[in-house]
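Below you will find the structure I want to go over with you.
With one protein chain removed, the remaining protein chains of the complex are shown where they sit.
Chain naming follows the written order as A and B, and within any one chain the residues start at number 1.
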Amino acid sequence: MSEARTTSAPAADSATLVRVRGLHFSRGARKIYDGIDVDIPRGKITAIMGPSGTGKTTLLRIIGGQWRPADGAIEFDGINVHQQSLDGLYTLRKRMSLLFQNGALLTDLSVFENVAFPLREHTKLPEAAIRDIVLMKLEAVGLRGARDLYPEELSGGMSRRVALARAIALDPEMVMYDEPFTGQDPISMGVLMRLIQSLNRSLGITSVIVSHDVDEVLSIADHAYVIAGGQVLARGAPDEIRASPSEYVQQFLKGRPDGPVAFHYRAKSLADDLMERA
Amino acid sequence: MQSRALEILVGFFVCLGVAAVFVLTFRVASLDSVGGGDKTYRVSAEFQNIGGLKAGAKVSLAGVAIGRVRDISIDPSSFQAKVTMDISDQYSKIPEDSSAKILTAGLLGEQYIGIEPGGMDDYLKNGSEITLTQSALVLENLIGQFLASQNGSSKDDKLADAIGKLADSLQSKK
């Protein structure tokens, strides 16, 4: 019912699926976002990069409606995520998926049942149809043969691929990837990159990748943001990012140990500190 | 999905638990004795002293439980204890001139009411009163009597008399 309403809602800018405006968010005393604007274009791969601890994952959780911002508006296809009731939010979440860093598979269910889980919860499909869909999704990530394994028998890369199959089980409009490449060997990193790309190209799924693996992400992204210190430092196509004049961005891209982002955590001078004990 | 063995185990567990509840209700608790649902009629009796009788104590006839004490109050005019009891309808033919005694189960046990049947052809019915009553035997009074008799005269026959009385009254409660 609300599904019909959302699709018929006139999207002011139909090229943009998610629109973040003036987002403020703090955890405890620490300010994570200080009024940022982000646009996620429909059908494209958007990369969100930044040093560890800048709250990239936080952004995904805010878009998914799990956490509530202190201020600002997040619209998904023209619907304000944080003004929804729980039911409305759940309707919205069926249209998006979040791939967690470690996969977050349900450990008491087999691979097959993990992928079938959203189908069983949200559809009334007969068992045969569920089986067909699950096998197709597992085939897409190349793990049809692993359907009877349990999550603890999978490697990290395989877990993420199963989680990806689960994330696309309901054919969402958008998949958000939280650090998909962290801790992967080069082969499974390559597999994941190709998967993300092919899902985007073949199914037109809007993709958001949060990562700090700069080269890998920029090689598949259509559009990228660099976020640090609660601000958007650079935005644009990968080439524009690489050519950014900002010292900060350059330090991040090149991985220099010192620069605008100081190597040292904020402290008084070493000499003062040493003198103090004497 | 759900493995069959698991369902069977859970079914077994629930059966076991329910069976245990049944065992407790029917074997351990006395569901079949007087108390619960069956119909009763109410009879009252006045006693000089009820000792330690409490509401809920059993009313017995020839040792068989036939009812329970419902309520204990003081009759404001006579200052006697008025005990009302519920007696099961299945024992409806108790002669009207029966007497009621307060007895003790064992030496230190609970007190209960014993009905001794009379000989009349009219029967107790709802609201009737048992007029012949015997109060509870209060151990202190008995011992007091015994000591008094011992002090008063040291004659052996008096002592023997008192001991005999004590023994009698204890025996009668069995």
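Points worth noting:
Everything that follows uses one rule, which is that a residue touches a chain if its C-beta (ideal position, glycine included) is under 8 Å from a C-beta of that chain, and two chains touch if they have at least 3 such contacts.
The rule is short, and it goes like this: contacts and distances are computed from a predicted model.
Among the names given as "1,2-phenylacetyl-CoA epoxidase subunit A", "Intermembrane phospholipid transport system permease protein MlaE", "Methylenetetrahydrofolate reductase" or "Alpha-D-ribose 1-methylphosphonate 5-phosphate C-P lyase", UniProt records the absent chain under the name "Intermembrane phospholipid transport system permease protein MlaE". For the chain that is not shown, the touched chains among those present are A, B, taking the whole complex.
When the omitted chain is restored, the residue from A:Ser26, A:Asn102, A:Thr182 or A:Ser246 that touches it is A:Asn102.
For the chain left out of this panel, the touching residue among A:Arg68, A:His122, A:Arg194 or A:Arg256 is A:His122. Contact between subunit A and the unshown chain involves residues 61, 64, 66, 86, 89-91, 93-94, 96-98, 100-102, 104-107, 117-118, 121-122, 163, 166. Against the chain not displayed here, subunit B makes contact via residues 1-2, 6-7, 9-10, 12-14, 16-18, 20-21, 23-25, 27-31, 33, 35-36, 106, 108.
One rule holds in what follows: only the chains that are shown with their structure count from here on.
One finds 78 Å separating the Cα centroids of subunit A and subunit B.
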